[in-house]
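Would you mind keeping the following structure in view while I ask a few things?
With one protein chain removed, the remaining protein chains of the complex are shown where they sit.
All chains are identified by letter, namely A, B and C, in their written order; residue positions are counted from 1 within each chain.
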Amino acid sequence: MSTFLLATAGLILAMVALALLRILRGPGDADRLMAAQLLGTGGIAVLLLGGIGIGFAAVIDVGLTLALLAAFAAVAFVKAADASRVGNAAVEDDR
Amino acid sequence: MTMASLFDLALAAAVLALAWWTISTREAFAAVIDFVAYGLLLALVWVRLGAVDVALTEAAIGGGLTGGLLIGAAARLRATEAAAAAERPGPAVRLIAAVGSALIAAGLVAAVLSLPDPAPTLAPNAAANLAATGVGNPVTAVLMAFRATDTVLEKVVLLLALIGVWSLAADRFWGGRPGPHHQADPNGALAFLARLLSPLGIVIGAYVLWVSADEPGGAFQGGTILAAMWLLVMMAGLTDAPPLRRRWLRLLLIAGPAIFLAVGAAGLWLAGAFLAYPVAWAKPLILLIEVPMMLTVAVTLGLLLAGPPRRLE
Amino acid sequence: MSGLIDLFTIVAVSAGAFFFLAGTVGLLRFPDALTRLHALTKADNLGLGLVVLGLLPHAGGLLAALKLVAVWLLVLLSGATISQLIARVARREAPPS
Partner (left out) sequence: MLGPAHIFGVCGAALVGFGLYGLIASPAPLRKLLAFNLLGSGAFLLFGVAARRGAAAGFPGDPIPQALVITGLVVAFSATGLAVALLVRQFEVSGASTLRSDPPPPADAEA
């Protein structure tokens, strides 16, 4: 089972790394933010698969931390992308 | 070649690719996103190296707070990037830099591959003295007991960095509020996320501190999560950064190191050495240090990211 | 019995990996930002969800299993909100005609 979990982890890692090509191609900030978001989710999946695959149940706590901090980083990215386009750090959150 | 080795090779390749993209990407904004992705994968590497405590710290710092810190700067400096790129060193300098860096890396590779076998280790000593600390996680025991001096000094460094950041404020803003005042729709998506996520984050932060006695975790990691939640609530416009002259704020900032130092000084006459704990009291004392430390870390990190004061009330 | 559990894990985790594959393909191939965002959310919600589901029997206890589910719920919550914020950035960059 450990072999299967590690193999799947490697597979997801490879696919997520491929998605990172999106960051390089752009064209807009939205695409870069999406790639970061996919990486956060995929990274957690790889972490859980790889950690539980080798018997470290403690990685679940790392997964919790990553989920929270990835959300924080993503919000900071969106805010920064807004700010740098509009040229004002405090952007109105229009809906 | 086992599946584990194949996975490690793939992981190392991904880490190196991200590191290279971080350096070579043209736009700083994209480079910062690359760097955050890199931090995420590095957390995975630490798990593979059997260091879940470090993985937790890397996930909190590399994956989250550093990204939040750098992306703000990248956004502010965006307009100057074209001018900065024009100052790129010529091909000759870059070639010399590449050759020199490659030589140093090659030297390190040679050093890593020729490490003595069996490797020197202090793990048996740590295991033998673990019982005296009352905690079950050896990394927590090292941080809070065996090498507690490092941990005190680390917190002082954190505080000094914050003072350094504050000292960059314009004179008229001294003691004012840091960062921009974020205005967001109080009924919008971001406010919704901040309202729902931050209480959960506080619970998880406290949990990460609590389990650190026997499992990977710690006051710093817990404090990082709390800081991220505080900043999230600020970015959602639900609360404003406090003016830096507030007494309670200053008190919180020094509470952690002050209590740590007080307990350390008490060790001089209770146990015969600075930062020594009487064996029966080791675990309660470590908790007494860690709980205020987590709050101090949270406030310090949050203000470090918020930056120098830039407005009065 | 353990064979059955392993089969369950293999099926669920493979299905999760498939959704990550779908998300990546969509991110690389779809023509505009909003459709790419649509593809991404599938990887977020279903990919990680199925991986977590498959790992539940191997987490080693009820508390660990609950924490695994909590990881997924946190990602669901933040993913849904952040997708909306990203969509707003996309609209600002390329306003719908």
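Everything below uses one rule, namely that contacts are C-beta pairs under 8 Å (C-beta built on N, C-alpha and C of every residue); 3 or more make two chains touch, one makes a residue touch a chain.
Given the structure is predicted, the values throughout are model-derived calculations rather than measurements.
Displayed chains that the missing chain touches over the full complex: B (touch as defined at the top).
Screening B:3, B:126 or B:271 against the full complex identifies B:126 as the residue touching the chain left out.
Where chain B meets the omitted chain, the residues involved are 1, 4-5, 8-9, 12, 15-16, 19-20, 22-23, 28, 31-32, 35, 38-39, 42, 45-46, 48-51, 53-54, 57-58, 61-62, 65-66, 69-70, 72-74, 76-77, 80-89, 93-94, 97-98, 100-102, 104-106, 108-109, 111-113, 115, 117, 119-124, 126-128, 138-139, 141-143, 146-147, 150-151, 154, 157-158, 160-162, 164-165, 168, 218, 220, 304-305, 307-308.
Heads up, the rule we're going with is that only the chains that are shown with their structure count from here on.
Centroids of chain A and chain B (each the mean of its C-alpha atoms) stand 18 Å apart. Between the CA-based centres of chain B and chain C the separation comes to 27 Å, rounded to the whole angstrom.
Averaged Cα coordinates give chain A a centre that lies 11 Å from the centre of chain C. The multi-chain contact residues of chain C, meaning those touching 2 or more other chains, are 74, 77-78, 82, 85.
Within chain B, the positions touching two or more other chains are listed as 190, 193, 197, 200. Partner chain A is touched in their complex by these residues of chain C: 6, 9-10, 13-14, 16-17, 20-21, 23-24, 27-28, 33, 36-37, 40, 43-44, 47-48, 51-52, 55, 58-61, 64, 67-68, 70-71, 74-75, 77-79, 82-83, 85-90, 92-94.
Interface of chain A with chain C (complex): residues 1, 4-5, 8, 11-12, 15-16, 18-19, 21-22, 28-31, 33-35, 37-38, 40-42, 44-45, 48-49, 52, 57, 60-61, 63-64, 67-68, 70-71, 74-75, 78, 81-82, 85. For chain A in complex with chain B, the touching residues are 2-3, 6-7, 9-10, 13-14, 17, 20, 23-24, 26, 29, 32-33, 35-36, 39-40, 43, 46-47, 50-51, 54, 56, 58-59, 61-62, 64-66, 68-73, 75-77, 79-81, 83-84, 89-95.
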